[in-house]
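Structure record follows, encoded as structure tokens.
The complex appears here without one of its protein chains, the remainder shown in place.
Presenting chain A:
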């Protein structure tokens, strides 16, 4: 039996990064907002407690703060001709769970996408001709870099990002990223203090004529009070950052930047440990009536609402749309359908340089502390003579020396025994690692749909992920690996190893929780699920916020852009949608 509850103005599904931003903005507008969150309540003192936050086994290996596959998982395969099997454990990507979402245990690399990343199809076609991207489904976002700039600014100031601007209002700034688009002002905080490895990496990069700069970081270089009046502390370089909550209030998350204000508002409520099963549509299928959710006792509830905002993390947003019948599911054979198309990821590779005479103290680290070289990212370099589009940031961001997972050894070392032990002691402190984070461009056979076989705990189909790295992206990654090899050689050391990305995406080793697409924004309702304000084309009183909206992924972490889109959607709802609720903001 379903219990029917009193109606709310707005229901937000998921109280992570984007849910917290939307809730705070819309409660400011006086709306009665309810967030429904699948996982538990989490706060710093209790859940990221300084007495035991630094527990690698519990948080890093067993992943206590993450979504557990028994609750929801995905089936995966590399191509439509294979049989998808369930991820029995997560590996390659690790979705979040509980208040704060994946923002609790992210690293904090906070990027802006460039206008050429957003306006990509038009830009690449103009510069190289349409044939260059004939094999790819790259699409324009329907929004320009200049339009997004104020929203990036709001997210960066909310979060207290530490960094160095490269371009303020068109004027290049020493020490920043010369390839970034113009920004209206510098970051709220200066860069973090730099550890040894990124310092050497930057010197090597500079000597090759590249332009290294401090990675923009949500680990705070100084104490900070954000525009909501919430105080945050300076990062202590604890080295238990990604996969962990921060015990110092130093890593930007919903907990440290929004919730202390949001939770005090009488017109906001969160229901935790409650999973939204689907959005309920009216008989026409064109308007949402509310959502159905189930709590951990198995009780089902219908929560009526005028406006439903999905903030459940990109992948979960897409599955909820599929289970609710919002938008037609994409079919790669016909190329029709909008929900599930343009699923993209991240095309990464790694480099290690082994030294004899250096001590990097790898445990002195933070999730986003390091240096980046963007000379080969996006379209910062001329692809005219090259056989690919896209690029990668080259990052030296050594995040930790946690020894269960981080124990580099020279190639050929045994995995156990006395020889292994000796090699481990030799290399633990003296290895410099860096990596490339590459773009991932949409192609026809990379998509999401519902699995025909495997079911969740309520008997509903799991979402199926069909993905492999497109040839374009492998060529891109190889090109960037050649640049990484130049850097590695310049760094010297006794030996270096470049781990190149190969086809056959492997779901086991961790790569990145940057799953993008599936409910993409755009200008054409036949090819996108949401409009430029992240409003569903099919059901206009549903907004879908998250990296699900990215038509393809850039060589950058997504959350700066997710945060910017959250502010953009909030403004659109407040300034336009509420004047005429239920109406599309863009006519199809």
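Here is the rule we use: a contact is a pair of C-beta atoms (placed from the backbone, for glycine too) under 8 Å apart; a residue touches a chain by one contact, two chains touch by 3 or more; residues count from 1.
Just so we're on the same page, contacts and distances are computed from a predicted model.
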{"item": "Undisplayed chain, where the name is taken from the UniProt record, one of \"Nitrite/sulfite reductase\", \"Gluconate 2-dehydrogenase gamma chain\", \"Phosphate transport system permease protein PstA\" or \"Cytochrome c3\"", "value": "\"Gluconate 2-dehydrogenase gamma chain\""}
{"item": "Residue touching the undisplayed chain, where the options are A:194, A:208 or A:386", "value": "A:194"}
{"item": "Contact partner of the left-out chain, one of A:184, A:223, A:359 or A:495", "value": "A:359"}
{"item": "Sole residue of A:260, A:325 or A:461 that reaches the chain not shown, by the stated touch rule", "value": "A:260"}
{"item": "Per the touch definition above, residue among A:236, A:413, A:490 or A:523 touching the missing chain", "value": "A:236"}
{"item": "Selected from A:87, A:158, A:291 or A:474 as touching the chain missing from the view", "value": "A:87"}
{"item": "Sole residue of A:269, A:471, A:485 or A:571 that reaches the chain not shown, by the stated touch rule", "value": "A:269"}
{"item": "Touch residues of chain A, complete complex, unshown partner", "value": "3, 40-41, 43, 45-47, 49-58, 61-62, 64, 68-70, 73, 76-78, 82-83, 85-89, 91, 193-196, 199, 234, 236-240, 247-248, 259-260, 263-266, 268-274, 295-299, 358-361, 363-364, 401-404, 407, 415-418, 421-422, 424-425, 428-429, 453-455, 504-508"}
